[in-house]
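One structure coming up, written as structure tokens, with questions to follow.
What you see is the complex with one protein chain gone and the rest in place.
When the chains are written out, they are named A and B in that same order, and each has its own residue count from 1.
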Amino acid sequence: MSIFNNAALLIGVPLLFAFSIPLFGLISKQLTKWVTLFVIGFNATFSLYILLAHKYPAVVVMGNWVPPFGENLYIGPVAAFLVSVISIIGLLIAIYNLWAIKLGDVTRFSVLFLMFTAGASGIVLTGDIFNLFIFMEITGISSYALAAYGPRRRALGGAFKFLVVSSIGSTLYLLGVTLIYTQLGTLNIAEIAARINQTTPGLLTFAGILLISGLAVEAELFPFNGWVPDTYTGAVSGVSASLSGIAAISGVYALFRIAMTVLGRDGAYVFTYGKLDLMTVIAILATTTVIIGELSALSQKNVKKMLAYSSMAQMGLVAVGFSIGSKLGVYGGIFQLVNHSIAKSMLFLIIGVLAAAGLGEKVENFRGLWRRSPFLSLAFTIGAFSMLGFPLFAGFWSKFAIVGASIQRGGWYDFVIGLVLFASIVEAFYYLRIVTYIFSSTEVKAPKIKVSLSPAIPIFVLAVAIIAIGVYPNFIGNFSMQSAGEFTHKMTGYVLNVIPTIVAH
Amino acid sequence: MKNETPELFKKIFALSVIAVLIVGFFLAFTEMPKGWGVNVNGRVSRLYVLKNVRTATKSLDSGKFFAKGVKPLRTDVAYTPIEFKKTANLEDGAANVVTSIVVDYRGFDTLGEVTVLFLAVSGVMMLLFGKRKKERKKKTEPSLIMYVGTRIAFSVILLFGIYIFVHGHLTPGGGFPGGAVIASGILGLFLGRRGYSPNHMGLKAFESLSGIAFVIIGLIGFFSVHSFLANFLPTGIIGDLYSAGFIALIYIAVGMKVGSELAAVVDTMITDTEEEWS
Partner (left out) sequence: MQEFLQNWIYLIASVSLIGVGLYIVLTKENIFKIIVGLNIIESGTNLFMVAIGWHPNAVMPIYTATDHLVANGKVIAADPLPQSLVLTAIVIGLGTTALALTIGIKIFEKYGTLDVRKIKEAEE
């Protein structure tokens, strides 16, 4: 066990500044957005340092009580990689917010956005099953409030729906945690993971169902994702971007940390303990999510709602990749997750810029956009191509990996090939419809759209990232592959790095 | 939605969800230790009650803690008798074991919990932000007894709240209940006088500074013991007021924070605002 306590600053510094932002707000409201920007920038720099200087795997001991007695953070390949992604996307959205958030209570918005990002990193970092619940609530509460922000009244309905569904979900999660605690007497993820076969199968199955259904809310899986369209459509675009780019990452991470590391058993393909294989259950739910999400997206006239349903479908695809259970499948899942976050947050940011320029959210409003703003049109096209998995764009490689994994696994998982193909075709339909509208040659009288610098930077960076990953997928692919190893080999990848003296079962 | 879900279908759906839940819980309960079967000694709490995590850590490092299969040998961790008002320099000096878990052994949770409350209050303030209306909604004027009574009661309630969070490591209670008690005193002031409004700047500063104090206490532990939120003070004799290291400090910060936050929530919800988006 190597200890790297300095990484506690990844949580400590954002907290310190979140508490002090109201004081900065007394000086100037605009200053608070810069404070948020710099703190998330610190997080991004520090996590990139951890990732690139290869400081992982390491344990961060909290309060000087080593795991499993106290609380700890665990920085493995997954945490190092995903925290970097979360912080960088958070940083870019913070840059966008400099321009977008001018009205209302800017100070409190900055607090909530900062803690939203830090809470999402906390979910990925933490090594304690109850602490995960706390971070889920930090991310959750800040996202309900953020989703309700804005002059439009429909934001409120979406936020309320999100609040109700998500707090029931976290209650279910808490009940699952409690049930496991009654038998194992511990809350540390590593110890639970090592001793999970000592629980009785019936209780474990029910606790697993509770945990999975609680976490599926944030991961946007089928019966629990009714909030997605309303919330994404109602919220202001910066918030929709951060929900789909940041909260989705942490949600999927938490779901599969529980399903694969805590409940799963080691092997070529991960199954779970208990009377029911929860990985299969997740696979079925995820498949349904993909089908429902894609078909609903197809019939939408509102672009933002379409993106919301598409986001749902893509998260389903991510979950399908993970639930194949092999290293290649998890690799495809993580890769797809990162690609989706990059592309989807960029698309939402573009919608935000267009909305500020007075363009509606209907598909027809995009007609002739090419003449009004070539930059935004190109960026939107890049994002759309990445979404539908066009070769030489980022999304292609991850969908390819998921298909490869399903071929490797064989059996009834072969249908995943068809599922990915189906998803790509439907996505091609609705994304290319918008792209053709954009490039249609009808004359438009409307003036050109001016994009100011602060929203242009994140859109440009994300578009370049999509192209860069598409042309040279190995850089991100390497990190995804390492992360996949942590998920599929729970003893050597996770447990023994946290508690070295525990005996493998 | 055009095709409204029928009322009956909704009820049947709800009942079936609940039925599944009840059956599941029943199955889980039959397999779960309960009542007489609850064995605290097999749980990690045993080490917290005995205040002997350091010994357990040593046996963990030497590979003995998880030796038999994977079952941890929590019952093998030695018990050194703890006598109230006599035993000194325990690893955690709080007489109230729940407090020692909340603040010391699992202090990171508490920091997160404070953050959750802070975020909720921030959300409330952000959503209800706007220009204050001059005219308030019609409310009945409180009587003289109410006016005088709440003001007298306020000082007593404030004192009681402070007592609760200062004695958090000795008696039931702590920062959160203490803060809630103080906030209820301030609520009394709202009821006692129409148009009462606390000092907003002061509340805001109080709230921020006490939150900063919590994180800074954590950071002192980070720089002196090299672990975030570690206890860096001597723990004293168990049962003394001046014992248990940094627990009292943290609970004072938490109590002030919770008190000012809940008061701010009441204030925000009671004032009528008119939002402006231009």
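Criterion: a residue touches a chain if its C-beta (ideal position, glycine included) is under 8 Å from a C-beta of that chain, and two chains touch if they have at least 3 such contacts.
Small disclaimer: the values here were computed from a predicted structure and weren't measured.
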**Item:** Listed residues B:F66, B:F154 or B:F176, member touching the removed chain
**Value:** B:F176
**Message:** From the list B:V53, B:V121, B:I157 or B:L203, pick the residue that touches the absent chain.
**Reply:** B:V121
**Message:** With the missing chain put back, one of B:W36, B:F223 or B:W277 would touch it. Which one?
**Reply:** B:W36
**Item:** Contacting the left-out chain in the complete assembly, out of B:L15, B:A88 or B:I152
**Value:** B:L15
**Message:** Just to verify: which one of A:Y56, A:F130 or A:F256 makes contact with the chain not shown?
**Reply:** A:F130
**Fill in**
Per the touch rule stated above, chain B touches the missing chain via residues 1, 4, 10-11, 13-15, 17-18, 21-22, 25, 29, 32, 34-38, 40-41, 43-46, 48-50, 75, 79, 81-82, 84-85, 95-98, 101-102, 106, 109-110, 112-113, 116-117, 119-121, 123-124, 127-128, 170-172, 174, 176, 238-239, 265, 269
**Request:** By the contact definition given up top, give the residues of chain A that touch the hidden chain.
**Result:** 130, 134, 137, 141, 144-145, 148, 153-154, 156-157, 159-160, 163-164, 167-168, 171, 174-175, 178, 181-182, 187
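Here, only the chains that are shown with their structure count from here on.
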**Prompt:** For the complex, which residues does chain B have touching chain A?
**Reply:** 24-25, 27-28, 30-34, 42-45, 47, 53, 56-57, 60-63, 65-67, 69-72, 74, 104-109, 111-113, 115-116, 118-120, 122-123, 125-127, 129, 201, 204-205, 207-209, 211-212, 214-216, 218-219, 221-222, 225-231, 275-278
**Asked** Which residues, counting only chain A, touch chain B once they are in their complex?
**Response** 5, 8-9, 11-12, 15-16, 18-23, 26, 60-66, 68-71, 103-105, 108-109, 111-112, 115, 122, 128, 130-131, 134-135, 137-138, 141-142, 144-145, 148-149, 151, 179, 181-183, 185-187, 191, 194-195, 198, 200, 202-203, 206-207, 209-210, 499, 501-503, 505
